[in-house]
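Below is a structure I'd like to ask you about.
Now for subunit A:
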Amino acid sequence: MNICIKNGRLIDPANQRDGVHNIYIANGRIQSIGRSPNGFVAKQTIDASGKLVMPGFVDLGASLREPGYEQKASIKSETRAAVAGGYTAVCCLPNTKPILDTPAVVQLILDKAELAGFAKVLPLGALTVGLNGDTLSEMYALKKAGCVAVSQAPNNNLTSQTLRRALQYASSHDLLVVLKPEDVSIKDNGCVHDGAMSSKLGLAGIPASAETVAIAQIIQLAAETQARVHLTGISAAKSVAMLARAKFENIAISADVHAYQLHLTELDVGTFDANYHTSPPLRTFEDRDALRAAVAQSIISVSSGHQPHEEAAKQAPFPSTEAGISSLETVLPLMLRLVDEGLLDMNQLVERLSLAPATTLGLDMGSLAKGSLANICIVDPDAVWQLTAKTWRSRGQNTPFFGQQMKGQVTHTLVEGRIVFKK
Partner candidate 1 sequence: MSSSKHPASTSFKAPDSSSLQLNDQGKLRHFLTTDGLSKQVLTEIMDVAESFSGVAEQAVKKVPLLRGKTIANLFFENSTRTRTTFDLAAKRLSADVINLNIATSATTKGESILDTIRNLEAMQVDMFIVRHADSGAAHFIARHVAPHISVINAGDGRHAHPTQAMLDMFTIRRVKKDFKRLKVAIIGDILHSRVARSQIHALNTLGVREVRVIAPKTLLPSDTDSLGVHVYGDLKTGLDDVDVVIMLRLQRERMGAALLPSEHEYFECFGLTEERLSYAKPDVCVMHPGPINRGVEMDAAVADGPNSVILQQVTNGIATRMAVMALTLGHYATGKSS
Partner candidate 2 sequence: MGKTLTSVDIDATIKAMGVDLAGLLAQREITQPLMIGVHTGGLWVAQKMHQALGLSKPLGEIDISFYRDDFTRIGLNPQVKPSQIPVSIEGEDIVLVDDVLYTGRTVRAALNEIFDYGRPNSVTLVVLVDRSGRELPLQADVIGLKLDLSPQKQVKLTGPAPLALETNRN
């Protein structure tokens, strides 16, 4: 269908464009920017006056829960939530059931995503069979079946030797390796940041070293094997310092922070509020500020950390609840708060949410250039809405922002030229 989006402020850092231009879309691609192509007749015109037109966001790691955990969510429900949040592509973590370690499961997921017809799903193949940390998975087969990268997340059960070999093998197939940096023995049975809050509440704490020790290991191995590695969901100030240094030394390591980690801290756990039980844990104000600065300085990109849960998963004493926030639909308003506070400008917001992740994955996304696939979200940055069961699309209602007022909302999302979401 021929679509014209007119009068919107185009924000396209990939092509250094920020201004009011029309976009002309046909056959799933952007045909022209600014001037209407010859003979173009728009079947549908979207008036984006006063709105922002951005390349659709790309998420580096979300739990879609299907196959295997359908009581929590499904590919359909979560890809629908994704487009409502401005995401046109979402990486699916390999911790499905069965694990994402065979082409059959890859195909299943791709088929379900296509059937749902919302955001594109980019499968992350398991780094090891069953995520068991022992046997390498058939990464070539997984790549061929459609995996954009491989990952051991959210597990961390690799010995140093196995990790080193897995990185070597993955890089031999030019595959990015996505890892969650966490030293399992230090983490132990901790469930909150190890600090004043954990001491007061008597909850087992996870010190920052659980993350930094793992990052140190990964950085050394990545450098030695020359593999491309991406760390998902960092939480500590010290981690930022290590990543900045690695970047300076030209080691191919990137990282992202979950958007909510830029706002929440350990204090929010309050008196055992399980909505704030996350992995990695919410840490201190100092950590939060360092993560914000890292985002502003383009050291790290921003992901959702999306973990939808059924109600029962959070209905237990804090240590026995499952960690995770259903977050795809709140990334945009949370990032816009940072723009309002002057930490980022709008171009940086778009860059952190779409271009940077797309570049990390080596995909042709996150750009509004002529000829590229029309993956676009249109945003009303001033729209105020209430987060309620009515406005929420994810099957998981486990978000601490429930009932709160949000500012900034997606009005339209297009995936490969089709309008898949309209407010």
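Simple rule for what comes next: a contact is a pair of C-beta atoms (placed from the backbone, for glycine too) under 8 Å apart; a residue touches a chain by one contact, two chains touch by 3 or more; residues count from 1.
Regarding selection, all candidates are chains of the complex that A comes from, given by their letters.
All figures in this text were calculated on a predicted structure; none of them were measured in a lab.
Trainee: For subunit A, choose the touching candidate in this complex from 1 or 2.
Mentor: Candidate touching the shown chain: 1.
Trainee: In the complex, go through subunit A and note every residue touching candidate 1.
Mentor: 194-205, 207, 263-265, 267-268, 270-272, 285, 288, 312, 315-320, 337, 341, 400-401, 404
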